[in-house]
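All remarks here apply to the structure that follows.
The complex appears here without one of its protein chains, the remainder shown in place.
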Amino acid sequence: MGKNKKGIKDITSESYLQTIGRRFRKHHLAAVSFVVLIILGGAALLAPVIAPYDPDAIVGPFSGAPSREFWLGTDQIGRDVLSRLLYAMRISLLVGIMATLISTVIGVILGLVAGYFGGVIDMVLMRFTDMVMSFPYILLVLVAAAIFKPGLWNIIWILGFVDWPGIARLVRGNVLNLRETNFVKGNLIAGMPLRHILFSEILPNTVAPILVYATSVLALSMLDEAALSFLGMGVQPPTASLGNMLNGAQSLTVLTKQPWLWVPAGLLIVVLVMAINFIGDALRDALDPNSGRNS
Amino acid sequence: MGKYIIKRILIAIPVLIGITIIDYAIMCLAGSPLEMLQGPRVSQSALEAKKIALGLDKPFYVQYFVWLGQLLHGNMGYSIKSYQAVSDMIGSHLGPTLLLMGVSLIVSLLIAIPAGIYSAIHQYSKGDYAVVTFSFLGSSIPGFFLSLLLIFLFTVKLKWLPSSGMTTLGTEGGAGDVALHMIMPVIVLATSMAGSNIRYIRSAMLEILQQDYLRTAKAKGIGRFLVINKHALRNALVPIVTVIGMEVPTLFGGAVIIEQVFSWPGLGLMTMSAIMNRDYPVIMGVCLLSAVVVLLANLITDILYALVDPTIQLD
Partner (left out) sequence: MNEKEKTPLIQVENLKKYYPIKGGIITHTTGLIKAVDGVSFSIMEGETLGLVGESGCGKSTIGRQLVGLESPTEGRILYEGKDLSKMGKRELAGIRTKLQMVFQDPYSSLNPRKHIYEILAQPMLYHHISTAQTVEKDLLRILDMVGLPRNVLGRYPHEFSGGQRQRIGIAKALSLNPRFIVCDEPVSALDVSIQAQILNLLKSLQEELHLTLLFVGHGLGAVNYVSSRIAVMYLGRIVEMGEAKEIFRNPHHPYTQALLNAVPVPDPEEKGRKRELLQGEIGNSVNPPSGCHFHPRCPYAAPICSQKEPGLQEICAGSSHFSACPIVQAKKEESSRG
């Protein structure tokens, strides 16, 4: 797709990606969100370069108010809030993205297998999916965190392992439909091997809904990481995450007298998650021509 | 259709059994109940006696059936911390949670259904954009953050609303008092639920409004109002039912955090402290209960589907 096939490409044809890009840009909110995410993501990535102070170093007064020296003030033990915020964003994004990747990979593989092979395999996998889906998400995560001890990578794996059922269901449904299409059958008749059918014919045709679903998984994972860390069951201090930076707000003093300690972190979560949601929404409209919005 | 319902119920049974097995397995992962009794004062012989009494010398699959048997008798074990029967604990904490969950669900639907429908009918209007933005906001704010903001505003600055517990300490309580305590947690829960519900109902409504048969009805000259209310709404029941079914597991989850922040004496709070204390019997009891409730909710939702949509087929 999009490769140069010895100059055969016609100028007036539009590749699939280009069509999506064009439709996506029409969604103003999403375009803004995209820019915002690039900025914030870039900031997170470049945290070691642009943070004014070492996030773990004690550099200022206890709970100092925002000043020229410390733009967002200092926390209870004197660390620069702004620096911590940048690193926290890094961690939260890392958790969200990794967890989403893990659950997507698991979900896609299980969905492909269940949908394509059908029969007993499908039934067993789907029952298992039902079982996992029955447990309320948060409870599973909390319990797992309790058993396996909280920590950065533990959280990532736990969130990843709890989220795959939705994707598996989605992929399976698509595979069931695609299996019956003539182009898949045509390739079967042409004797193409299984790996080609699954990964070259079927999978690319389900990427669109997977991508949309994955954005909502990303948003949810970030919210969950925040909640877990807030409760103390997620990323552990001294590592900063957007969630555990809000932990201090449980004390009344912090809540009322020192808003710079918790409000920025919370706002950042809201902005990030909202941006991701807008993009996911726009992606869904862009990828599905029948969604009801003009393209 | 009756066949569909029976089949659906039959499928639920192995899932139910599977849930109990998963529950039991996790509990085994967490360690045997015996470990949790360990304390510096407990002597070795007492431990041994306890071990035999608990039946822990038997292989684990036998233990599973013993456990299951106990379960069916209503015995969910005893809290490690308080030695209370788990079933009793759940019973006493269930009420407040149901109250909170129920009211939040109703409020969120009261917001979401009209908003979603309005938004779909007046697509692209300013109102539509406002509703959509609100719904995104609602589903993007972490519950605990919103709670903190609300507490900051209403309890500290304005001193209008209490921020913890179900009733004011030292007083009798009464419906009005409880209601006051409920306002903020309900706002938080309802907002995040409404956020996703609005989007769902709106897009379902949009799809329905574009169906050809609806255009035929309009062409037949049936007034717009009737068209929307009679024809579209009846079909909108399906996504609304889905939405309600989907919310039940979310409610359980959301409640845990909210109850923690607002010190609301419900299942969530109980679970949270059980988790902090590694009180596994309680944790697993709640997990099992909620999984079963979710299963039932899904089952009922599917059955309601079958009643609302006669064309439904099983897989």
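Points worth noting:
All chains are identified by letter, namely A and B, in their written order; residue positions are counted from 1 within each chain.
By definition in this document, contacts are C-beta pairs under 8 Å (C-beta built on N, C-alpha and C of every residue); 3 or more make two chains touch, one makes a residue touch a chain.
Computed from a prediction, not measured in an experiment: that's the story for all the values here.
One of A:Ser67, A:Ser200 or A:Thr253 touches the chain omitted from the figure, and that residue is A:Ser200. Among A:Leu94, A:Met192, A:Leu211 or A:Val271, only A:Met192 touches the chain that is left out of the view. Among the residues B:Lys3, B:Lys126 or B:Lys159, only B:Lys3 touches the chain that is left out of the figure. Touch with the hidden chain on the side of chain A covers residues 1, 5-6, 8-10, 13, 15-16, 181-183, 185-193, 196, 200-201, 204-205.
By definition in this document, only the chains that are shown with their structure count from here on.
Our note on geometry: chain A versus chain B, Cα centroid distance of 23 Å, whole angstroms. Residues of chain A touching chain B in their complex: 127-128, 130-140, 142-143, 145-147, 219, 223, 226-227, 230-231, 233, 243, 246, 249-250, 252, 255-256, 259, 262, 266, 269-270, 273-274, 277-278, 281, 291-292. Across the interface of their complex, chain A is touched by residues 11, 14-15, 18-19, 22, 26, 29-30, 123, 136-137, 139-145, 148-149, 151-152, 156, 199, 203, 206-207, 210, 249-250, 252-254, 256-257, 260-261, 271-272, 275, 278, 283, 286-287, 290-292, 294-295, 298 of chain B.
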